[in-house]
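What follows is one structure encoded as C-alpha cells, with my remarks underneath.
A single protein chain has been removed from this complex, and every other one stays in its place.
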Amino acid sequence: MAEIAAEASAPRPLQDAVIGPRRPPLLAVGPVAWAKTNLFSSWLSTAVTLALGYLIIRWAMGFIDWAFVNAIWSVPVTNGQAQTQACRALNGTGACWAVVTEKHRFMLFGTYPYEEHWRPALCVLLFIGLYIVSAMRRFWRKELALIWIGTLALIGLLMWGGVFGLSYVPQERWGGLVITLILSTFGIALAFPLSILVALGRRSRLPAIKTLCILYVELIRGVPLISLLFMASVMFPLFLPEGINIDKLLRAQVAIILFAAAYLAEVVRGGLQALPRGQYEAADALGLGFWQKTGFIILPQALRLVIPPLVNTFIGMFKDTSLVLIIGIFDLLTAGKTAIVEPAWQGFGIEIYVTIGLIYFIFCFAMSRYSQGLEAELNQHRVR
Amino acid sequence: MSATMEPAAHVSSAVRTDAPPAILLDKVNKWYGALHVLRDINLSVAQGERVVVCGPSGSGKSTMIRCINRLEQHQEGRIIVDNIELSDDLRSLDAIRREVGMVFQSFNLFPHLTILENCTLAPIWVRRMPKKEAEALAMDYLTRVKIPEQANKYPGQLSGGQQQRVAIARALCMKPKIMLFDEPTSALDPEMIKEVLDTMVMLADTGMTMICVTHEMGFARQVADRVVFMDRGEIVESGVPEQLFNDPKTERLKTFLSQILRGH
Partner (left out) sequence: MSDTAADPRLLRAPPKKGIRLSWADEKLRGIVWQVLVVGVVVSILWWLVSNTSHNLEVRRIATGWGFLSREAGLPIGEHVIDYNPTNTYARALLVGVLNTLKVAVIGILLATVFGTLIGIARLSKNWLLSRIAATYIEVIRDLPLLLQLLFWYAILQGLPAPRQSLNPVTGVFLSNRGLKLPWIQWQDAHSFALLGLVAGIVATIFYARAARAKQMADGQPRKVWPLALGLILGLPLLIWAGLGAPFAGDIPALRGFNFQGGLTITPEYFALLLGLVMYTAAFIAEIVRAGIQSVARGQWEAAEALGLQRGRIMRLIVLPQALRVIIPPMTSQYLNLTKNSSLAVAIGYQDIVSISNTTLNQTGQAIEGIAIIMAVYLSISLSISLFMNWYNARIALVER
C-alpha cells in the first residue's frame, strides 16, 4: 500500500502547500492567441480571413470615397430651382447628399405647414419618450396604460390643433416620419388588446368563439398586408352607409390594426400555452372566476414570457407600415420617394433611400437590441 | 521522471503490471483562457486497472478524463493511450476513439434513433460491421445490461437508469479496451443509481480497464484498485480505497470526505 501512496502522481506537497497556478504558455492568452484561435486557426480559416479582410477594406474605402470624400453636401438654389449640375457631374462616383439637405424637412414632416413644423417634431419626441418609458421595467404597471392614453391624446391634439391658439391642420397635410410613427404606435396600441381577446378566444372551450378566432387569425395571416390595405382603400368606402366617409389614413390604420392583431394573437397564444398547467389549476382551486383568473394570474405571467417575440412583432409592424406607400399615404418612405420625383432631383434615389434606411435602422436596431437584452435577462431568471 | 507506476502490492488479479500502461498522462497542463484547470497531472493506469477519480466540483476531474479521448485538448505534457500518443494527427485520434469508450453524466443518447440503432450506429459506420452482425452484438450487450426488451423503443421512452445502461451498452458495442465514466450516476434518481452501479461492477469483473469519475464511495471501495483525489486542478492524493478513505493525509481530502459523508 505504501508503494502506491508514494507513487509519482501522489501528493508531493503533503502539507497542502498550494502551488500557485502558473500562467498559461504565452500563446494561450492575449491578442496574439485570440487572433490565432479566431482568425488563423487553420489554413482555410486564414485564407477566409485574408480574403474577407481584403474585400471589407476595399469596400469600406470605396464607400468612404462615395459617401464622404467625393460627396456634395449642398447645391445652390436659384429661383426656387436647385442647381444639381454639380451632382450630375459626379456621375455616381460620389453621393449627392444635397438632396437630403434640401428635402429633409419634407421627408420628416411632409406638407405640414412650414412654420408649424415644431408640432410634428415635438410629436416625434413624445413618441420616442413613450417608447423609452415603456421599455423601462420600473413602469411596467397599470399606470403605463394611462401614460399611453395621455401621450397619444396629446399627440392628436398637437397634430390637429384648433385649440389653445394652435392653428388647425387638416389630416391631408400630415406626412413624413410622424405618419410612420402614428401608424405603428396607434396600430400597436389598439392591436394589442384586440390580440389578447383573440388569443383567449382561440383557447376557449366554447366552439363557436374558438372557430371565429381561428378563422380570423388564419384568414389574415394567409393574405399579404397589401391586399388588406387595398381593401381599406377601395372597399371600405363601400362598406359604410352612404354619406359617411372616413379618411384614408384612418382606413389604413384600421387595416394595420386588424393585420397586427392576428400576428400578435399568435404570439400571445404562445405565452398562454407555455404557462404551466399548474398555474391555471391553482387559480381555479382558489375559486377565481374566468376574468379574475385571466387578469390576475394568467396574463401577467404569459405576457412576460413572450416579451421578446412581442418586440420582434412590433419591429415587423414598424417596418410594415412602409407598405402604405402603395396606397399613396404620405409616410416617411412615400415622402422620400416623392422628393425625387422633382426633375432636378431625379436619379438620386440611392442617397434618399440610404438616409431613410438609417432612420428605420435606428428605431429597429434599438428595439431588437432591447429585445435581445431582455431575452438574456429573462433566461437568466429561468435558469435560477 | 518517475511517472510510471511502481509495481503495486495491492492490485486485483486482472491488473497487468508487466505490460505497458494502458493510459499515461505525463505532466499534463491545461488552461481555459487564463484559468489553470489541469496542473502537472501525472497518472499512469495499468491494463485492467480500475481507477476511481473523486474531488470537489470544479477540481478538473471531468476535464482530465475528457482529455484522454481528446474531447478537450491539453496544452502541455503528453498523453499516451494504448501506446498511441495524442496529437493533432487525426489518424491517432480516430485510433484512440475506437479503443476508448465513454459514458456521460447526461447519457447523450441520440433521441432520434431507437435503442438498437444507438448501439449499432458506430459499429456499422466506424467498425464497418455488417448490420446483422452489429445488431446481434448490440442485442448481446443489451442483454448483459438487462434491457434487451427495450431495443426498439426510443431513448425518451426509457427511465434515466435504463438510458444510462443503454449508454454503457452503446460504448461497449465498439469493443473498447478502455472505458471512461464521467459521473455516470450524478443525473440519476437514487433508486436508479444501483442498477447502473451494478452494471459497472459487472463490467469491472470482466477485467476492463476503467477510469471512473464518481462520488459513489461504496462503488470505489468495491471495485477500485486505486482512488485518485483531485482538487483545484491537481492530483492531491492517491492510493487504494481503504487507505485513502480511512487515513487521509491532506487537509483537503479530509474536508472533502467529511462533506461527502455528511451528504450521505
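All chains are identified by letter, namely A and B, in their written order; residue positions are counted from 1 within each chain.
Methods note: a contact is a pair of C-beta atoms (placed from the backbone, for glycine too) under 8 Å apart; a residue touches a chain by one contact, two chains touch by 3 or more.
Everything quoted here is computed from the prediction, not taken from an experiment.
Peer 1: Who touches the missing chain here, B:A19, B:V126, B:V201 or B:L261?
Peer 2: B:V126
Peer 1: Quick one: say which of A:L90, A:V133, A:A189 or A:L212 touches the chain that got left out.
Peer 2: Touches the omitted chain: A:L212.
Peer 1: From the list B:S44, B:N69 or B:Q162, which touches the chain that is not on show?
Peer 2: B:N69
Peer 1: Looking at A:Q81, A:Q171 or A:S227, which residue reaches the missing chain?
Peer 2: Residue touching the absent chain, from the options given: A:S227.
Peer 1: For chain A, which residues reach the chain that was dropped from this view?
Peer 2: Residue positions of chain A that touch the missing chain: 37-39, 41, 45, 48-49, 52-53, 56, 92, 205-209, 212, 219, 221-227, 230-231, 234-235, 237-242, 315, 319-320, 322-323, 325-326, 333, 337, 347, 349-350, 353-354, 356-357, 360-361, 364-365, 368.
Peer 1: Touching the absent chain: which residues on chain B qualify?
Peer 2: Residues of chain B in contact with the hidden chain: 69, 71, 94, 97-98, 100-102, 104, 106, 108-112, 121-122, 124-133, 154, 156-157, 167, 170-171, 174.
The working rule: only the chains that are shown with their structure count from here on.
Peer 1: Between chain A and chain B, tell me the centre distance in angstrom, where each centre is the average of that chain's C-alpha atoms.
Peer 2: 51
Peer 1: Of all residues in chain B, which touch chain A in the complex?
Peer 2: 2-10, 29, 31, 33-36, 39, 41-44, 75-76, 226, 228, 232-240, 243, 249-252
Peer 1: For the complex, give me every residue of chain A touching chain B.
Peer 2: Per the touch definition, chain A meets chain B at residues 1, 3-11, 14-16, 18-19, 21-25, 28-29.
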